[in-house]
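Here the structure comes first, spelled out in structure tokens, and everything after it is commentary.
Only one protein chain is missing from this complex, and each of the others stays in its spot.
Note that the chains take the letters A, B and C in the order they are written out, and that residue 1 is the start of every chain.
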Amino acid sequence: MAAVLRGSRYLVGRCSKNVDFVFVSTRSMASKTPVGFIGLGNMGNPMAKNLLKNGYPIIATDVFPESCKEVQELGAQIVDNPADVADKVDRIITMLPSSPNVVDVYTGPNGILKKVKKGSLLIDSSTIDPSVSKDMAGAAEKMGAVFMDAPVSGGVGAASSAKLTFMVGGAEEEFTAAKELLSCMGANVVYCGQVGTGQAAKICNNMLLAIGMIGTSETMNLGIRLGLDPKLLAKILNMSSGRCWSSDTYNPVPGVMEGVPSGNNYQGGFGTQLMAKDLGLAQNTATNTKSPVPLGSLAHQIYRMMCARGYANKDFSSVFQFLREEDSQ
Amino acid sequence: MAAVLRGSRYLVGRCSKNVDFVFVSTRSMASKTPVGFIGLGNMGNPMAKNLLKNGYPIIATDVFPESCKEVQELGAQIVDNPADVADKVDRIITMLPSSPNVVDVYTGPNGILKKVKKGSLLIDSSTIDPSVSKDMAGAAEKMGAVFMDAPVSGGVGAASSAKLTFMVGGAEEEFTAAKELLSCMGANVVYCGQVGTGQAAKICNNMLLAIGMIGTSETMNLGIRLGLDPKLLAKILNMSSGRCWSSDTYNPVPGVMEGVPSGNNYQGGFGTQLMAKDLGLAQNTATNTKSPVPLGSLAHQIYRMMCARGYANKDFSSVFQFLREEDSQ
Amino acid sequence: MAAVLRGSRYLVGRCSKNVDFVFVSTRSMASKTPVGFIGLGNMGNPMAKNLLKNGYPIIATDVFPESCKEVQELGAQIVDNPADVADKVDRIITMLPSSPNVVDVYTGPNGILKKVKKGSLLIDSSTIDPSVSKDMAGAAEKMGAVFMDAPVSGGVGAASSAKLTFMVGGAEEEFTAAKELLSCMGANVVYCGQVGTGQAAKICNNMLLAIGMIGTSETMNLGIRLGLDPKLLAKILNMSSGRCWSSDTYNPVPGVMEGVPSGNNYQGGFGTQLMAKDLGLAQNTATNTKSPVPLGSLAHQIYRMMCARGYANKDFSSVFQFLREEDSQ
Partner (left out) sequence: MAAVLRGSRYLVGRCSKNVDFVFVSTRSMASKTPVGFIGLGNMGNPMAKNLLKNGYPIIATDVFPESCKEVQELGAQIVDNPADVADKVDRIITMLPSSPNVVDVYTGPNGILKKVKKGSLLIDSSTIDPSVSKDMAGAAEKMGAVFMDAPVSGGVGAASSAKLTFMVGGAEEEFTAAKELLSCMGANVVYCGQVGTGQAAKICNNMLLAIGMIGTSETMNLGIRLGLDPKLLAKILNMSSGRCWSSDTYNPVPGVMEGVPSGNNYQGGFGTQLMAKDLGLAQNTATNTKSPVPLGSLAHQIYRMMCARGYANKDFSSVFQFLREEDSQ
């Protein structure tokens, strides 16, 4: 039954990125069935636009009506709440700030599951606790719908240029259907396993990222104090076993690399409080599964201390600045 | 004066690796001046052999006479103590376990500096506290000799195959002379700056390496508990911002990669207690320079706890095993 | 209304501990109204017995029927499930292992709230997340009942001898009624504030306890390595600013004190995995309230590593043993 109801989407072809744009766009404008989109914030907005660009009619909603204006002007239909979205489409993408929002959007009084069609495909790209993803999947299944978690890596820039990476958890037989939509918004769509493993992969990556960033910052600061030139030290690390993404791609020391937040007073990039949030999720899942994460845990605490000391909105590479002696001393 | 006394070495040409071996070897056997080598342990032994292979006559010593046998059979002349080495050559390489050994070999009653020739080049490849390197450089300078620190990265295998990386600190005008010898034993010889910066670079790299290794182990363990396949998780990390040398080149999870210690019950590789030693040096230099190194410090403590719990001689990637729930539980 | 329905209990007098036992016991046997007790594990069993001793008829249940035998033989009435308890009494005490059990016992299909009488007093002595306590209080309020959290400090011994300390959160005007029952089972009953603050106080205490215990263990171990006699070091700490409960009352070093688990191969006392559980709760509340707890967080990780290495069932003071060099090395 689900296959029948949702079957139409198998007919519309893949995302048009690799094909002549005008032709496909025209064709798909005519034939593609609408997609629901809930959560039009900094990330959701450019994601929804990329779906529109790829010819998917969008039916959207957001708790902040002003967030809807931009996509509305581009042709999206705006409705009052998630239940109303679910009433009109059989594929919905959600992009929300945190677990409670997801719970509310799916299971709240005006939530998706109040009016979800049997066989609907529900894809949540929020970064949340994997156990909440599992709960949502269970609740969706009771209504005959399919829930997949598909959190992203990459920031607003990647969202705008459709270069996100999606890590997808859920029933493997639904992955092709999910990939059709997600590949309009991202460059990589990776199947991770059962529901919740998309979140797990995202959380694991960001925990290791935070550890690498703080470690790189400590190391660069120590080396500078010991008389090493920062560019030379970065070069040595990057040809040796100390190499990591934070040392070779996103170096936290001003002047070592171009085009990264450390060169722009730590503006832009990925904010310290967002990293603290992801590390909180990692900590929760580690606590729940009784997994020791000593460095991940300390990384969480350091980003938490930074938030308490005024670094909440700076890029997370500003930990280099946080650890460094103040100029006045 | 120094230039004159040591001048001869500038005539003998560079390390012969890139030239026809037989010819150069023969020529250099005839023309190369002898080099002193002190410390013929697991690392020093293959290093000295590579100098011999490159045509340098060797005059060597070690506190353990049996350590000298192998190079003696290959033609090295063995003498009683460091002072006797210094009496016969004007270039000496030292490769010793720790700071006190270095202090003793240079400044002890039978130390190098008792009989060092004016203008001698003294290269210490031990991994020690950079402040000790500076002390030795000061003491050597008083005797009219030049001291450089040149610690290595790479283990016994790299030492045998002349694939070590040397990080060199000291007067820049002496670097060419040092490189001549070091490039016979290593694939990379990097000039780092003033005396002590070779040690600084080594220590910094290994601190970040330890952080990356523990971080990777925590992350892989957490991911596995959350239901991710370890190979898939490694692949995701390695295409994302969590990527580091420990995840993509030396993965600590058995079965993820071939040819690394995790696939061989953590035998071979770089022992936990050696890593603990290097982290102790990093901690000391951080304390002395008042540099905060929160993750480096915790990494040190974790490797210290592992030594206390029976992991001293396993490869440092065995931290994955240390953090993992015991099978019996 | 609540006051009227539950009013009878104000007539029966306080716990009889300070009065002539036989007389009061007889009198109260006749006059005291029954109390519900749910959760007859290691802690709940002796607690329920102390209520019986003080003349309160008990109506009890537990998911494991065999746990009920002992109190049944002492006169307690056993019923099938929490709802049936709630059907018969207007005061209930719950003592359960963790948050999910509490949620189930209160709000599950056979939970207390299915049949709770208006005006009932529900006291939960489990150690759980304060936010769950608040949720239960809210759910109880909807049914016209009052929920208080009253976790304990003190172990099985203190439970048997009615020496527990209760930390109570909830409406202040209900505290007297709660204290009447709790003072039969404990020596101290402390009012902490609104619902959840009892849990907060418990969690805070145990987090600081864990930090003090690990800190004392590290310190004693370091001092011993530096040549200090452990008894002398403990004496010096205890007369100085290093003094804490773990150094002066529960010293983790075998031989320093009598009558503590360190003198009995870390048997008995408070198990490492129970401490790890409480530290997990502390971590969760800290994460949720964005409070930095760097040492508390590391303490959690250390107890988590100990669980992974075979210390789960030893007293939490065995961290001294965990940190200490193995004898064989």
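Definition applied: a contact is a pair of C-beta atoms (placed from the backbone, for glycine too) under 8 Å apart; a residue touches a chain by one contact, two chains touch by 3 or more.
All figures in this text were calculated on a predicted structure; none of them were measured in a lab.
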Touch partners, limited to displayed chains, of the chain removed from view: A, B, C
Full-complex contact with the absent chain, from C:41, C:294 or C:310: C:294
For chain B, residues in touch with the removed chain: 276, 280, 283-284, 287, 290-294, 297-298, 300-302, 304-305, 307-308
Touching residues (missing chain, whole complex) on chain C: 130, 153, 165, 167, 188, 190, 192-194, 196-197, 200-201, 203-209, 211-212, 214-216, 218-223, 225-229, 232-233, 236-237, 239-247, 249-250, 282, 285-286, 289-296, 298-299, 302, 323, 325
Sites on chain A contacted by the missing partner chain, in the whole complex: 298, 305, 307-310, 312, 322-326, 328-329
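Note that only the chains that are shown with their structure count from here on.
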Two chains joined by the most C-beta pairs in contact, as defined above: A-B
Numbering shared by both copies at the chain C-chain A contact, with half separating same from different: same
Most centrally placed chain - per-chain CA mean versus overall CA mean: A
Chain A-chain B separation of Cα centroids, rounded to whole Å: 42
Chain centre separation in whole Å, for chain C relative to chain A (CA means): 41
Junction residues of chain B, two or more chains touched: 298, 323, 325
